[in-house]
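Yeah, one chain of the complex is gone here, protein chain that is, but the others are all in their spots.
Letters A and B mark the chains in the order given here, with residues in each chain numbered from 1 onward.
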Amino acid sequence: MKVYISQEHCIACGLCREVCPEGAVHPKFQDIHHWFEVTPDACTGEAICLEYCPVPEALVQYEVATPSGV
Amino acid sequence: MPTLRIDHDKCTECRMCYVACEEIGINAVYIDLEPRHRFEIDDTCTYPGCVVCLMYCPAPGSIVETETGRSLVPPPPELWRDPARRWPRESLPLPPQT
Partner (left out) sequence: MDVHPILDEWLEQWVWPTPFRGPGIDFRMRITTERLIPVWNRIVHQALERAKVLEERFNQGDYTGALGGYSGEGPRMSMNQMSTQLLSVPVAEQEKYLDLLRMRARQLWDEVKHGSLHADVLILGGHVQRETDLMAEAAANFRGSRSYFGLTASFPHIHPLARAAQNYHTEAGACLGIRCTLEVNEHPLAIHENLSQYYEELMHFMEGKYQMDMFCLTPEDQRPVEEALDYLLSPAFIESSGR
């Protein structure tokens, strides 16, 4: 499982960025807004961010598809 | 249908439009609660009679003429170059929309 940020709901408070132990949350690349995004490769799915996020739908967990036959 | 519309892809939510519209007593800009606290314009907006928000908006493309879809930020010269077009701040209420 990993986490992504739903831009429709996120209020860009920055808490997830502060608490993520992997530093996986960054300002959205070359973006004009205050928005953040998760770097999927850096996300280890600990989901500590979920415990601090003030907006219920802003952080979404998803299953990482595993390649078949590996 | 409000004559002006905010394009949320371009709006950086600085609230200058809200502040300016409130200062001159029109109050057409409000903050929507769902899904996020985004700024919106309602139909008490008197554009093209009033262009105040356009003069203080810092986000290119974020305020749009509803009818034509054209961006009014930065404001096109015809909206501010002609001194006759601008009303004196001292005399409120606003002149009737032409």
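Basically, contacts are C-beta pairs under 8 Å (C-beta built on N, C-alpha and C of every residue); 3 or more make two chains touch, one makes a residue touch a chain.
Remember, predicted model here, so these are calculated numbers, not experimental data.
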item: Hidden partner interface residues of subunit A, rising order; value: 14, 17, 23, 26-27, 29-34
item: Interface residues of subunit B (partner: the chain not displayed); value: 12, 14-16, 19-20, 22-23, 50-52, 54-59, 74-75, 77, 79-80, 83, 86-90
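Keep this in mind: only the chains that are shown with their structure count from here on.
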item: Centre-of-Cα separation between subunit B and subunit A, whole angstrom; value: 34
item: Residue numbers on subunit B that touch subunit A, as the complex places them; value: 10, 12-13, 35-37, 59
item: Partner subunit B, residues of subunit A touching it in the complex; value: 8-11, 32-34
